[in-house]
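Sharing a structure here in structure tokens format.
Only one protein chain is missing; all other protein chains are in place.
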Amino acid sequence: MFMLEKAMIGSRRYWGWLAFLLVLIALGGVCYLRQLRYGLIVTGLSRDVTWGLYIAQFTFFVGVAASAVMVVLPYYLHDVRQFQKITILGELLAVSSVTMCMLFILVDMGQPARVLNVLRYPTLHSLMFWDMVSLGGYLALNAVISVVMLSAERNGVPAPRWIKPVAILSIPWAVSIHTVTAFLYSGLPGRTFWLTAILAPRFLASAFASGPALLILLCLLLRRLTSFDAGQEAIRKLGVIVAYAMSISVFFVLLELFTVFYSRIPEEMEHFRFLFVGLEGQRHLVPWMWSSVAAASVALVLLLVPRLRERDTVLAAASVLVFVSLWIEKGLGLIVGGFVPSPLGSVTRYSPTAPEWTIVLGVWAIGALMITVFYKITVSVREVR
Amino acid sequence: MRDRVPIAIGLLLFVSMVTFPVWHAAYAKTTAVGPRLKLPERQKACVAPVAFMRASHMKLLTDWREGAVRSDRLTYTAYDGKKYRVNLSSTCLGECHTNKKEFCDRCHQYAAVSGPYCWDCHVDPTSVARRTP
Partner (left out) sequence: MKITRKEFLCIAGLAAAGAGAAKAVQTIGGADPAAPQASGAAKRWGMVIDFQKCRADRDCDDCLNACRAAHNVPDIPEREREVKWVWKERYEKVFPFQQTDYTRRAFEGHVLPILCNQCANPACVRVCPTAATWKREDGIVMMDWHRCIGCRYCMAACPYGSRSFNWSDPRPHIGKLTSEFPTRTKGVVEKCNFCEERLANGRVPACVEACRRKAIVFGDLNDEKSTVRQLLRARYSIQRTPELGTGPSVFYLI
């Protein structure tokens, strides 16, 4: 079923990697059982910083999921043939990412057994309800598209005609998932750090940089490890996309900084101060944020000079830098920075605990496992052909 | 008949698994006799007939809960017209079932219903009395 049999045949290296991931998942599972038993006290979260690593990871990976649109859109709307081989990779990456997002939400809940209350008592004025709708829909769309496309490819027949409108529908849907996720934050009256109309565009720009960066790395990895070659042209084009998106993303952050620091409204400035210079002696995020800035700067230089960008090793390095930079910016700074200082002006230290990191690692491993199996199936289907 | 041994082992495993409940019951000394409950001394009638309570007390408690918390329905008119205050701790436990251990818990144990987690939050008044003399 779903060509899963193709994932059952593999080299020793393949199975070793899967076993490694399963060990990580098991470790995460053990820590999660601990959390279930003792409550979220096993995390570093507190009264003032109520969301941390889990929700930040959720936010980051919604971006990665949405970025599938960066290969789907050129292929379906602009007929960019080079992307033909990798649209499926983007869609499968989206499926894994959305699954990870849902797991991150689940592990963040205080009463996970009651999660279906969101469906039992649908509350239309809550953005969380709409986020669930959009994420669920996006998962379904991408799962259907990838299964149908891959089956057609395996059977050597053209894909059914109805799949094209579905694929086109997934384009605005991808934009919607990250917009609604930004709305989760940008509509809260007391959180000035998030209360900005540019949050959704910022989210999209950083998503369209980090997602394709990851896709470039995955394509290069596939070329090295398997017989599958995405094609030099496709990888180059992805590089251009990352270059544009990263520039726009950095530009948006600079816009934010101008508004905040030229207006000099204290409560607006304090969040950025906390992140970049520290507040009331709390400087633990400062090195992280400056690493993000450094990584972004170097990545921009590497990406914006065509001669550099066209070399695979440079592109790989730039992709790693983009991914790390945005992971810090969105997966750490954006959420924690919004909570500190609190509405009452208190500055609270948040440092994720070991169980918290292990649970996050477990969810990442689930995502990696899904990606591995999905890409294995894809590569096997193409090898046979 | 080279497979005699594996077949025999398989059969043995199958039979032992199928009859496991019997062995377990014998070991745990469970009987078919229902739990011996301690009925309330002060009150003779419940808010609903016994048969209904036995089968559907959880439904009634959920209705009470939703009504009291969300719709401000704080009194309950029973089938016989008598009015009760909707309150798990004060009415159910405080006025009738003053011995939760020998009523609620005993039956739940017998039926192996470990939940629900009502008592994670709601307080048994007699346990408080014992804690703070």
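A and B label the chains in the order they appear, each numbered from 1.
Keep this in mind: a contact is a pair of C-beta atoms (placed from the backbone, for glycine too) under 8 Å apart; a residue touches a chain by one contact, two chains touch by 3 or more.
Nothing here was measured: the structure is a model prediction, and the numbers come from that model.
Shown chains touched by the undisplayed chain in the intact complex: A, B.
The chain not shown here is touched by just one of A:Pro160, A:Pro287 or A:Gly345, and that residue is A:Gly345. Touch with the hidden chain on the side of chain B covers residues 65-66, 69-72, 74, 89-90, 93-94, 117, 120-125, 127-128, 131-132. Residues of chain A in touch with the missing chain: 1, 38-41, 45-48, 50-51, 105, 108-112, 114-115, 117-129, 132, 184-185, 187-191, 267, 338-339, 342-346, 348.
Note that only the chains that are shown with their structure count from here on.
Chain A and chain B have Cα centroids lying 46 Å from one another.
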